[in-house]
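Yeah, one chain of the complex is gone here, protein chain that is, but the others are all in their spots.
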Amino acid sequence: MANIENERPRAADTDIMGNAMSMLVRIAQAIALPVAAVLVALICGGILLSLNGFNGWDVFSVMIVGVLQDTRSIAEILLKSIPLILIGVGLCVAFRCSIWNIGAEGQLYAGAVAATIVGVAFEGLTPWIYVPLVMVAGALAGAAWAGIAGLLKVYFRASEIVTTIMLNYIALIGTSYLVTGPLRDAASAYPQSARLLKEAWMPRILPPTRLHIGILVAVALAIAFYVFLFRSSAGYAVRVVGINANAARYAGINVGRNIMIAICISGGMAGLAGAFEVAGVTRRLYQNISPGYGFEGIAVALLANNNPIGAIFSGGLFAILRSGSELMQITAQVPQVLVSVIQGMVILSVVAFGVYRFRSASRSQ
Amino acid sequence: MEDVATLGFIATTIGATWRLATPLIFAAIGEVFSERAGVLNIGLEGVMLVGAFVGFATMFAYGSLPLGLASAVAAGAVVGLLFAFFTITIKADQIVVGAAINLLGMGLTAFLFRTYFVGTGRGVEIAQPLDIPGLSDLPFFGEAFFRHNAIVYSTLLVVVLAVVVLYKTSFGLTLRAVGEHPKAVDVVGRSVAAYRYGAVMIGTGLAGLGGAFLTLGHSNQFVENITSGRGFIALAVVVFARWSPVGAFFVAMLFGLFYALQLQLQAQPALNIPYQALQALPYVMTIVALVMVRNKGDTPKMLGVPYTKA
């Protein structure tokens, strides 16, 4: 993970034992740095807790024991890891292309809205068609929402950092409009949409827990995007654009098209996460369906050094932290927002440990 | 509809424009310093939150407005020091560190607010409008221009100071050179890193002040995410203003107008627009503004690029 550029299949005639050893060393290095980064972040979180009258050690030990105690709680962690892995994997692709998509949160909402509109519309459809339809609707909507920022970047050189953030606010406000207006369930006292039709629900894979097929889709997509980035021609083009746009043009790679590809992949993954949230967890659309998964996804991707396989693990780790923080809030009255502090600290420690290195080659601007 | 466009409405809107522009003016002018020196700080949002919270907490504890504002500036500068350490000394990617600063600012302020203040429900006493004899009571102009608190007026001072410092002092000259051709500064024996640290901390100090205005000069309460994107809008203001402090002042005023219109129109029951459409106005206009600046030739050449000595 630490140095993906080195992770190539070696020629067959090199020493196989030496190869295996160096592979192990590389993997060990790749794991050690993120683990150290997370530990530093947790220690900082613990210090923060202790400074403010909580017992940091107790809080964390209760949290770890609490969230990993039984199948149900582990299933809840996996459930939470679905959007984190999906968004993290998508952002790995965007960041490799030097596209700073900070708008996964808004793209998640776009996906959730589309999934809701589709999910309440077609009565009597078989789940075999309906479930994939909801997923596709979410992914397309997320990709389209991100695509706006992509087009503005390609055609007007508008910084995607600012536009994606503005699109976040617009998506949130739009969702608020929809659930208080056109999509509102008239029968409900709260501003929320009608319940999605049963056939559109994501099938659960570990009853009685809420864990659904999204986890399998997320892991499969992580592997698929790993292959895409590091083993395919198209992924190579995305990476070259991200490192050196001039070299990409020289190589005959269409820079604008690859920017669109990368940003739409990241948006599509966020949109899919949104579809999973409404069709797999909440079953209705309401104003605050995401507790900030879109922003957390940034930390997931960076901790994984923008490697989609790594994002499976970093996504899982952040899911544990999130579940733990919920538990902390209930058992120890520790405000749950502590998780944002820890995320910020994780990014800074990752940076400090040099896992994430600045690529000095030009951005496409 | 005709009652919308009365003089009273216009006067109130102009007054509100300046007030609502104030946090943006501080943050954007601060960011002009930072970006002129070649450092892009997308962590402004987090810095403003820290300023808003620290200002509020200090005021809450000591009841002194100057102390509250000063501590907000100091807190902003301290966050700036952290940002500068990672981006200038460690040479980490400015965008990544900025994103982390935003998460930290959001998380820390919300954590501390919930730990210490959420039950109290009490506000603080905010800066009161100055009564300027003879002017504040003028019809129309009084309401629009002469019934603000000292923080709002101080934006004028900040613009003038920023122009003097950037364009009339040796410090400003060197700072502008640092963002264009840092090596040229290095070979005359000035430290590029020191100037960048300075520029970043001026920027975050002002952003902290902008945040504090929200809790000490506008609303009397801290609310989680009270800045609601103003830090990011300030980034767009800087681009639209082409890295000029005077430009930043007027562009921020334009955005203040969007905020003011949003509030004023919401108060007009005659208008049949969903309030969300008005809420979205500043965000939509930010995108429009970015699209409108086609030629970005004025961008500091080394914006976002760490400097390594030979």
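Read from first to last, the chains carry the letters A and B; within each, the first residue is number 1.
Everything that follows uses one rule, which is that a contact is a pair of C-beta atoms (placed from the backbone, for glycine too) under 8 Å apart; a residue touches a chain by one contact, two chains touch by 3 or more.
In the analysis below, contacts and distances are computed from a predicted model.
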According to its UniProt record, the missing chain among "ATP-binding cassette domain-containing protein", "NADH dehydrogenase subunit M", "Aspartate carbamoyltransferase" or "Putative tricarboxylic transport membrane protein" is "ATP-binding cassette domain-containing protein"
Which one touches the absent chain: A:Leu196, A:Ala237 or A:Leu302? A:Ala237
From B:Val160, B:Leu173 or B:Met292, residue that would touch the chain that is not displayed: B:Leu173
Determine which one of A:Gln29, A:Asn254, A:Asn288 or A:Gln333 touches the chain that has been left out. A:Asn254
Which residues does chain B use to touch the chain missing from this display? 164, 168-171, 173-174, 176-177, 180-181, 183-190, 297, 301, 310
Touch list for chain A against the chain that is not drawn: 5-6, 8-12, 227, 231-234, 236-237, 239-240, 243-244, 246-247, 249-254, 359-362
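One rule holds for everything that comes next: only the chains that are shown with their structure count from here on.
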In whole angstrom, what separates the CA-based centres of chain A and chain B? 30
Would you pull the chain A residues touching chain B in the complex into a rising list? 48, 52-53, 100, 102, 152, 156-159, 161-163, 165-167, 169-170, 173-174, 176-177, 180-181, 295, 298-299, 302, 335, 337-345, 347-348, 351-352, 356, 358, 360, 363
Please give the residue numbers of chain B that touch chain A in the complex, ascending. 42, 86, 90-93, 95-97, 99-104, 106-108, 110-112, 114-116, 224, 228-229, 232-233, 235-236, 239, 274, 276-277, 279-280, 283-284, 286-287, 290-291, 294, 296, 304-306
